[in-house]
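Only one structure is covered here, and it is reproduced in the block below.
Only one protein chain is missing; all other protein chains are in place.
For chain A:
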Amino acid sequence: MTTTERFRWVRTKLRRLFRRGQQEAAMDAEMQFHFDQLVAEFRASGLSEAAAHRAALREFGTTDAYREEMRDTWRWPALADLWRDLRFAARSLLRTPGFALLAILTLGLGVGVNTAMFSVVNGVALKPLPYRDADQVDRIYRRTSAEPTGALSVPDYREFRAAASSIYSEIAGFSFGDVSLADEGQPAQFASGMRVSAEFFQLLGLPPVQGRAFQLDETQRGNDAVVILSNRLWQNNFGSRPDILGQQIRIDGRAHTVVGVMPATFNEWRHWGWVDLFRPLAFSTAAESAREQPTVGVIARRAPDIDAATANAFVSNFGERLARDYPELHAESAFYTRTLPDTVTGFDTKITLSMLLGLSGFVVLIACSNLANFLLARTMARSREHAVRAALGASRAQLLRPLLAESLLLALAGSALAVVCAIGASDWLRVRSTGDNGEQVIFALDWSVLGWALLCSLLTAIAFGLAPSLFTLRLDLNNALKSGGRGTTGSRRQNRLRHLLIVGQFALAMVLLTGSAVFVSALSDLNERREGWDSERLVTGTFLLPEARYDTPDAITAFQDRALERLRALPGVNQAAFSTHPPFFSWSETRRFIVDRQERPAPGREPAAVVNVTTPDYLATVQTPLLSGRDFALTDRADSTPVMLINADLAQVLFGNADPLGQRLAFVADGSPQWIEVVGVVGNVRNSEAEAASIPHQVYLPMAQRPAAYHEIAVRTASGNPDAMVPAIRSIFTELDPDLPIRDLKSADQRIARFNYQVGVLRDMLTAFATLGTALAAIGIFGVITRTMAQRRHEFGVRLALGAQVSDITRLVLGSGVRLALTGAIIGLVGGVGLSKLLAIGFPNMDLARPAVMAFTALGLIGIALLACYLPARRASRIDPVESLRAE
């Protein structure tokens, strides 16, 4: 057949399948025509009308038989049989609704959850970045122990640009900064901003969808009042107005002209985070010469013939040159590159994702082995029926077809449930992982992933449905028939297979449960690890004083004083303060410094500390203990002696047992040192970084001596419910300045939870997997024990009739189940220990050796197994011997 003919053939078949009525009518017309011709011929040969009719009937034959024959040719016999098989299967499944429900549930949950999981992994790690040849783009890092952000100073950036032109065809810089958006008649709003150099979008190969990228002359200070909007901001704030280009919007109190709108694909949390708007990277005169201030992130596109290793060697070389030229700054700097995709899915992400994938794989394995077990048990229960049918001459295909139909039916129902589960799970993940500003870590359910998952579930059901059947069909016909009506419990070999499946399930569930429990408990410890401050009854938030209106230090200080006064006067507020870095969250500003009257260390090897700038009363507000000396006072003003507080660790390192009070420190800078007097020592504060094992050296400076636009609010309330105070606090700021955007005003605990939402998602997913796996394993053992028990009903009846005690029967049933569960659990425990050892490699900062947690979960799982066996055991003990024997 040619292709056209084959196509026509299929079309004919389909038409015959679906247009039966039309077909029949056409056939009748065709035969009627023939019949009429016959009658006419007989009439022509001289017969009467009636006689001709009779003769024609005789000649033509009975139409019914032909019609039936023709219908046969229309039908798709296999399809018709399949339909019959499916109906039969549905009826037979409905006779055992418990089994059907368990199997469908198992399949649906297993596949559904996995689909959601794969969607996440796909969205997070596997989906390529939306840039042109992202593999050719490097991120340039400069890191020191004191400076973890990897940014370059402006002079270093300039030097790099000049030096690297042979390696990199394009080089671009960027930096981040939050801004306030305030337009006439609109409430002021915080927005996350990014400054990018003119080459930035071009380098990534992702230009604005509307308008244009920045021009080189726009990266000059004073010429930089232009802005490119993210798609999200354009939609949310400007209702996707088509005439947005050329409009003015106010950023930090200054009018900016909109010159472009970015495509939605750019706003990828995976890479730059959620950026609302982009401005040109224009440097102040001060920044141009400040080699000690790393502010510029750098990306660069490698020339076509340069590979990643060559580029990395070049960059590292460049760093060594800088270290020779500026030893006081770069002696400890490490310069290196990472390809852009690598910066997104770092080692942490990869190991976390592969762990989640592995665990979800466990869930599927448990689900599949459950299904296999159910189907195996079912096939075995039917072995007698099969034997009889085989003896009566049924072919193997005929025996297998109804089984196949059942598997298919289960798979279809399971798939339907899986779709529901997958949608539900990804919705849950989405809600769970949506940040305050609407940013989402997890994207929508991936339908192509779902398609694959469904295909897999279908194959799983068919494979696991047929494999046990093929296996049992090999059983000895004679044996099955001989065992008579007593019902077979299956051969020893089949029982061994089923027991193996149960043991395997419990082993997997145990690994899943103990691994997750250990990880979750270590995670929450990491999360709870708070030292040197108290988050209870604390309300926090952030605001940014627009430069245009608060352009002098005095204006800033005046606003602070007014705001704090009003806040403290608020009923229900105990203390209030501002700082630049709230506790718990990472501190970003690290400075090196020297000590008065001490020998100066080699340049670049000075001690470093993170800097927090605070108002007086900050310590009392967040409850960081003051160990000696005094807190900042209102008298510490711009014109008074510069003062600072240092934390206990730093005091110990710098001064040992000597009294730190009255000592003077100065930050490393060009020119003569500006000495700052230590007036107090405070307790160590532990923050959220993964490296939180080491507490950084911390110094505090008074805000009045270093006024800046950025403020973190801290308000300690009197009542136990800090969230109730949020509206009152917000209204104070609104009254003071209606155009001031306040962000994240909420209780510290809520904010921390939000900050840790990725950790939270991870924890919830692990918990979900462990629960699901355990539940599936419990369902599995429950199903198998119940079925075994039903098959041994007769035997139990005999035992009871012969005088066995009810407790003997219970013990018999319970014993067999518990033995299996225990064997599995012990194997699983070994696996769980292995998993936690493996995780310890991936998460070196987490304390994953938790024998108590492990023992507890192991006991829990065994308890669940006991319960799952106990229910059928109790039913077994209620067997009425007389009735069960009579039932034969």
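The rule is short, and it goes like this: a residue touches a chain if its C-beta (ideal position, glycine included) is under 8 Å from a C-beta of that chain, and two chains touch if they have at least 3 such contacts; residues count from 1.
Just so we're on the same page, contacts and distances are computed from a predicted model.
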{"item": "Name per UniProt, for the chain absent here [options: \"PadR family transcriptional regulator\", \"Probable glycine dehydrogenase (decarboxylating) subunit 1\", \"Anti-sigma factor antagonist\" or \"Acetyl-CoA acetyltransferase\"]", "value": "\"PadR family transcriptional regulator\""}
{"item": "Option from A:21, A:61 or A:571 whose C-beta touches the chain left out", "value": "A:61"}
{"item": "Chain A residues that touch the omitted chain in the full complex", "value": "1-2, 5-6, 8-9, 12-13, 16, 26-27, 29-31, 33-34, 36-38, 45, 59-63, 65-66, 69-70, 72-74"}
